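The complex appears here minus one protein chain, its other protein chains still in place.
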Amino acid sequence: MHIVVCIKQVPDTEELPKVKIDPKDNTIVREEVKNIINPFDENAIEEALRIKEKKSASVTAISMGPPQAEEALRRALAMGVDEAILISDPVFAGSDTWATSYVLSRAIKKLEHFDLILAGKQAIDGDTAQVGPGIAEWLGIPQLTYVRKLEVKDGSIVAERALEDYFEVIETRLPALVTVTKEINEPRYPSLRGLLLAKKKEIPIWNNDYLKLPVDKVGLDGSPTRVIKVFIPELPSKGEIIEGDLNQKAERVIEELKKRNLLRWLR
Amino acid sequence: MAKIKIILDKCTGCGKCVSSCPFSLISIEEDKAKIAVGCTFCGACVEVCPFEAIELEKKVRQVDLSEYKGVWIFAEQREGNFMPVTFELLGVGRKLADELGDELSAVVLGFNIKDKVEFLQKYPVNKIYVVDDPLLKTYRTNFYARALFDLVTNYKPQILLMGATTLGRDLAPRVATRLGTGLTADCTAFEIDGETKNLVQIRPAFGGNVMASIVTPYHRPQMATVRPKVMPRISPGTSSKGEIIEFVPDLAGEDELVKVIGQIREESDVQDLQEAEIIVSGGRGLGKAENFKLIRRLAELLGGAVGASRAVVDAGWIPSYHQVGQTGKTVQPKLYIACGISGAIQHQVGMRNSETIIAINKDPEAPIFNIATYGIVEDLHKFLPVLIKKLEDVSAKKEE
Partner (left out) sequence: MNFDLSEEQKTILELVEEVSEKEIAPAADQVAEKGEFPQKNVEKLASLDLFGITIPQEYGGLGMNYLTWTLVAERISRACATTGLIFGANLLCTFPLLNFGSEAQKKKYLPPLARGEALGAFALTEPEAGSDAGNVQTTARKEKGGYVLDGNKIFITNGEVADIYIIIANLDKKRGARGLAAFIVEKGTEGFSFGQHFKKMGLEALPNVELIFNNCWIPEENLLGKEKRGFRIAMQTFAAGRIGVGIGALGIAEAAFQKARDYAKERIQFGRPISSFQAVQHILAEMATRIEAARYLLYKAAWLLDQGQNFEKYASMGKLYASEAAMWVTTKAVQVLGGYGYMKDYPVERYMREAKLFEIIEGTSEIQRNIIANIILRE
């Protein structure tokens, strides 16, 4: 069985708010944000490795990005994936989700054979969750999104999908694409052995000379959507910190709730 | 291919562009700005440069899109009931249609739903497209995608909006890819560009740290999914007695590869978080899973729903559908009580439009206090029992 895991290198957006004000001159000091594997993609890698351990599969990690995305692929190798491929070319820069899913799907097609494609449910920088389904559409295979549990059978998979307030049990034939949530597993750390082996492994770079994709379907030109502006949102303003002892604070809360008629459902 | 370059004569190395780049790709080298590989041409730096020293070249294309007419919204229904986001879509859809001088249509897919569709005629919709087929009884990607794709290629709307529900986020990218058109996810606001009449789609990015404005200039329909509980709901009011148009796509050709074989409900009686007027949320400050009983008790007393931060969902203390935030649900209740939640941006994005926010946290520096209407700097383990007891007293008095 051959599993392909699509991963993305993203800035650690959890760390982004780490901006401090330098007291000397009130300027913003922005700390360097680390690049990491998109956390949900780590869950996808982990799931692929678990299937590999149970069913003897081979796992290939692919990523589309600038040259430094190679770090993310090397980490995937260190975790235990068998092969890693970086898809990178300046002409792919500026791709939106449509162009990205197109490029990734063509790259996957170049791999001789695949049974299952795994990806994280969304990337924490774009948060669109669109590339996975886009790839599935390009490849003409079924997609199962928001999967929190996956079981691989002979030629088919059974999954639990997370809906708004319950879980759906769903089955499909392979090949298929699955996007996973954090609940599916706890990703492993690479082992030292894995890290050192990964350092020596070659990660081929597939550029457009190799993929030969029409330039009007990739990059900025190939993207139907365009970002025209980026701005900092206006946040609601600070309110009041209630003072007093525990009792006084609790009484004030109740007073405010009464004022706003929010105690009418009190049971 | 787009091009960006620094006009070195104009650049003074002031560095304002450095902090504007959402991708941290700009640095100052030898007193001049330098943009590293990976630029997505978003233009943020162009805007902030006081010396107009950054030049962004984007090719402009000529495309005739005049045959695309109609503002469409996907009226998502499950088991015969319309999802609440449908009414938010109708609200914004009607506004956009009016601004464009165009018609508003709703699309309903399902089985045995023809009589339910009449309910939509109470709202100012001009047309209601219905596809009624047994294969559409429960959502499955390929049948819904086929139906929607055929509808769109047939009638050629200029805008198609869907709710960013689990269904919407599964279906929209499939259809958009097939249509070869642009899709923007999780929009929180829309505008119509005065000049081009393009739909400007506004959404949070980078975990909610910034907002992005996006357009689909050369493709139609302009597709977008809309975050539930952000846009105002339409009220029935003046009904336009919309025309119901039945459509029959050819679904027989689709493979029945995917089968829904069951449901798992882990909690009985889960209140819909996004519909709740009052939400009491718990975060890492609770310390351990058992302490959620404080949250549940308070929610029960107030007649509210239980929410959670990402940290406690990750720790497995409560199922993920309680999660509020960037990768969880967006809520807009009348009252949001955050207990033991620090309030990182990713959480704020999911609840900051609540009418009244009460935050309880023992850390006075917790970011949640920046957006809370009322802040209580206390250990929730000490404060909540006191609050609960007082509410129980008030409730007892009510009974008398």
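Chains here go by letter, A and B, matching the order in which they are written, and residues are numbered from 1 within each.
In this text, a residue touches a chain if its C-beta (ideal position, glycine included) is under 8 Å from a C-beta of that chain, and two chains touch if they have at least 3 such contacts.
Only a predicted model underlies this, so the values are computations on that prediction, with no experimental measurement involved.
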| item | value |
| --- | --- |
| Neighbouring displayed chains - absent chain, whole complex | A |
| Among A:55, A:199 or A:238, the residue in touch with the chain that has been omitted | A:199 |
| Among A:2, A:50 or A:188, residue touching the chain not depicted | A:188 |
| Touch list for chain A against the chain that is not drawn | 188-193, 195-196, 199 |
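By definition in this document, only the chains that are shown with their structure count from here on.
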| item | value |
| --- | --- |
| Centroid distance [mean C-alpha coordinates] between chain B and chain A, Å | 18 |
| Residues on chain A engaged by chain B in the complex (per definition of touch) | 11, 13-14, 16-17, 28, 30, 32-33, 65-68, 90-91, 93-94, 96-98, 101, 121-122, 124-134, 136-138, 142-146, 148, 158, 160-173, 176, 181-183, 215, 219-221, 223-233, 235-242, 246-247, 249-254, 256-257, 260, 262-263, 265-267 |
| Contact set on chain B toward chain A in their complex | 1-2, 19-20, 22-24, 37-44, 47, 58-59, 141-142, 145, 165-166, 169-170, 172-174, 176-178, 180-186, 200, 204-219, 257-266, 270, 272-274, 277-278, 300-304, 313-314, 320-321, 326-327, 329, 334-335, 344-346, 348, 352-353, 355-358, 364, 367, 369-378, 382-383, 386-387, 390-391, 394-395, 398 |
